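The structure under discussion appears below in the form of structure tokens.
Here the complex is missing one protein chain, while the rest keep their positions.
Think of it as A and B in the order they're written, each chain with its own count starting at 1.
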Amino acid sequence: MGTDDISAELTRNTKNAPPELLTRVFFFICAALSVVTTASIVVLLVSEAAKFFSVTAPLVGFAGETVSMVDFLTGTTWQVGSGEYGVLALVSATILITVGAGVISIPLGVATAIYLSEYASTRARSILKPALEVLAGIPTVVYGFFALIYITPAIQTLLPDTGTFNLAAASTVVGIMIIPMVASISEDAMSAVPDELKQAGYGMGATKFDVSTGIVVPAALSGIFSSFILALSRAIGETMAVTVAAGSQANFLPPWDPTSYLEGALPMTAAMIQLLLSDITGGGLAYRSLFAIGLTLFVLTLTMNIISDVITQRYREEY
Amino acid sequence: MATEDRTIDGFGQVSRTVGTVFRYLLLAATLIGIVALVILLLFVANDAIQPLTADPGWHLTFFATLVVPTLAVGGYLASRNQSAAAVGVGTIGLAVVTTMFAGGLSLIFVDIVDSITWAAAVLTLAVPTAAVVAIARVSNRSPLELLAVAVILYYVSLFGVPGPLRSVVGTGQLLPGVGSVVASIPVLPVDWMLLFATFTLPVAVVVRYYARQLVDDRTATAIVAVGLVAVAIAATAAPTAGITPVPATVLASVVLLPTMTYVTTTALSRPHDRVGLALPGAVFGGSLLGAVAVRTLGYAGPQAWVDWQFLTSAHSRNAIDAGLYPAIGGSILLMLTVAVLSFPLGVGAAIYLEEYAPDNKLTRLIDVNISNLAGVPSVVYGLLGLGVFVRYFGQPSGTVLVGGATLALLILPIVIISSREAIRSVPNELRQASYGMGATRWQTVKNVILPRSFSGVLTGTILALGRAIGETAPLIMIGAPDVLFSLPADLSSKVSAMPLQVFAWSSLYATPEFYQRAVPAGVVVLVSVLLSMNSVAIVLRNKFE
Partner (left out) sequence: MTRDLSSGVSRRKFLLTSSAVGAAGLAGCTQNNDGGSSGGSGGSGGSDDSDDSDSTATGQPLSGTINIAGSSTVFPLSTALGEIFQEDNPEVNINVQSTGSGGGFANFFCVGDTDFNNASRPIKPEEEEQCSSNGVEPVELTVATDALTVIVNNDNDWATELTVDQLADLWSAETQPQQWSDVNSDWPDQDIELFGPSDASGTYDYFIESVLGEEGPGHRQDYSGTEQDRTIVQGVEGSEYAIGYLGFAYYTENSDRVQAVAIDDGDGPVEPSLETARTGEYTPLSRPLFTYPKVSALSEDHIAEYARFFVENTTNQDLVAGDVGYVPLTDDQQAEQMSTLEDAIERAND
């Protein structure tokens, strides 16, 4: 009797008291804003791109110039002035840059991660980690400028056939730009490998090299792999560096040919900038193609992010 | 026999060559990117500052007065007294970074907001805040009543009675708002005094808060008071040095006051490290001495493209006269807008996800959503700004508001993710202790979690703002002008930004003059701003980790 009354008096359900309710509602709105953002991106891209493709334009009641989706997805000529809208020309350039950036950043990034997590002293780590953050913080326009002014002449002295705008310089700077991303995510994955495994290896007489390459890396492989995918998706979405350095002529270059790197081409993101800035005619159709490319880009990066999530979830070693 | 006699000559030597080679390969790989960037930055700095065009005598003078003493003092400190060296470097860093920020702030107070408007705005917000706090302390009202009173007071202060509702109420303006009252006072204190009261004093309060952590209250107050006197002296004496009082006040408040306080509190609280102050003394004293020396000896300095004229003039068709001023102002305004928009929303979302969210599908959806948004390319955010803000909401294109909102959306996922990390790092015991004492969730958040995670949240926000400063593509998409001749005056003026201006120079004005002069200078300014923001974030993180 007594204690029940007392505890009933002392108990107050504050869950819906005004300050609690207000703050909870406010914080929920903030978090929901992110969902609203994604929803708006999807709605905007889909509705505007629907006005671009012939198959979907009647569905949204749009009557104007359109392009057939098959032509868009399989065409290899992108020439807005003459009405050619084949996105493969842009996709090939994006693939070339992504692959080139990956070739540079993945080995260097993984090596950096191994060094930082296994070999570096605390002092070295405290210098190298901020340095890598600075590397990631330099604006992308500056990287594009570097590619155009300093790296291209360097490449031209080695390979005189290189054009002023070439994909090699662009992919080099994009690669340098995403090294920190690969390094930090891989390093997180490697640090999560429990010490017992490493100590077990050392106890068996393995050298540091054996432990790093034979135990830590395989154990952290899912995290490392997801870092590749995230970094490559960042390379796909990279805009300003490639706009400044890779050129403005849309060529379909075969992605399997290394000499394609010496020429200029137009990746998807640079094409979007160009659509808004150049002296082209036909504001209507070209404006709508902006959203079609944007939709392609969004789908690509979303897919890669989801794949990376799935890999992390499914193949992560649970310790 | 059971046992055998077998001698084992040890286990032999395991070859270490592979390991050593591997280690150095890794180190080389780690350093390649950093070294490449340093080389590129040196190239750009060389193009922009042109150190080789200076007289040899100039170089020699500064070598003798600046480089040699700094190296000597620095070497001595590094070998004998590490913490003193840290104090010295910290002072220099503080002075440099605050000067940069002071430059930006004085830009705002000189050209964008005039002191009377600023004072009116501060008073408009301060008066109702003080009233609400006083009422809350004195009387015992419930939170809802307090909230209602606060809303009414803020409304009256901002708009007067009845303000914009007068068309509904039907009467004329009975009472003006605080802002209009201030603006209609016929005689006001001089500009710099207004700034002193409304800007310097708040800065002094913040500085004193930090000084109190090192020394006791009275000393802290005394030190800050001396600092305030120094600011006042600087403001009145500045015209003799050719600086108008308003920027002098801002500069003194942001640079002199904190640096002096830091130096004095460190000297008082860490007597062993006082010798570290010799390092900034060597650097600043040496530079001053060197500057006086080259002027008397008549040596010409380098013909740098990054000079005062570059920083304070607008774009011109002649590369020599071109400058970055409107772009710098635009960047600052954009950053303020982005910070105001993204900080509360980002931190709020992070708090919700870490503290309030139940472990159900909706939360997981939001989780996945945020990590996906962090990977969306910046052009797509630009499209979002274009499609939603400009077309759907009908805002004019390329304004501060639209640009700031688009950039805020861009960095919101980054702010959320880093704030979540910071909040997660608060030990669970503290939370449970707070709940165990009977605190509600909001009380726990307000009193335990936010203070402890504040530095991590701040670090993440500064890094995200640094990313936003460097973004160009979204601004191009929402229609920001390529060339702007004057500073944006309010939220709905067109705005340019530093990276956008550099991009315009390198693509639309692609002549050799621009490439060799204006573009490297712009790049150097942009990179300096970013490096200083990054270093502030790193120092914050190291200090509070």
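FYI, a residue touches a chain if its C-beta (ideal position, glycine included) is under 8 Å from a C-beta of that chain, and two chains touch if they have at least 3 such contacts.
Treat the numbers as computed from the prediction; the structure is a model and nothing was measured.
Although one chain is not drawn, the whole complex shows that of B:V132, B:V306, B:A422 or B:A504 it is B:A504 that touches it. The chain omitted from view is touched by exactly one of A:Q79, A:S191 or A:T213, namely A:Q79.
When you scan B:L27, B:A78, B:I116 or B:V368 for touch with the missing chain, the hit is B:I116. Contact with the omitted chain, checked across B:G75, B:P202, B:P396 or B:G438, is made by B:P396. Residue positions on chain B in contact with the hidden chain: 109-117, 183-191, 193, 218, 244, 246, 312-318, 325-326, 396-398, 479-487, 489, 493-494, 496, 504, 507-512, in rising order.
Residues of chain A in touch with the missing chain: 79-82, 163-165, 247-250, 264, 274-284, 286-287.
What we mean here is this: only the chains that are shown with their structure count from here on.
For the pair chain A and chain B, the distance between C-alpha centroids works out to 26 Å. Of all residues in chain A, those touching chain B in their complex are 14, 17-20, 23-24, 26-35, 37-38, 40-41, 44-45, 48, 107-108, 111-112, 114-116, 119, 126, 128, 130-135, 137-142, 145-146, 148-150, 176, 179-180, 183, 205, 207-209, 212-213, 230, 233-234, 236-240, 243-244, 269, 272-273, 276-277, 290-291, 294, 297-298, 301-302, 304-306, 309.
Per the touch definition, chain B reaches chain A in the complex via residues 11, 14, 16, 18-19, 22-23, 25-27, 29-30, 32-34, 36-37, 40, 43-44, 142-144, 147, 344-349, 351-353, 355-357, 365-366, 368-373, 375-380, 383-384, 387-388, 409, 412-413, 416, 440-442, 445, 463, 466-467, 469-473, 476-477, 499, 502-503, 506-507, 515, 519, 523, 526-527, 530-531, 533-534, 538, 542.
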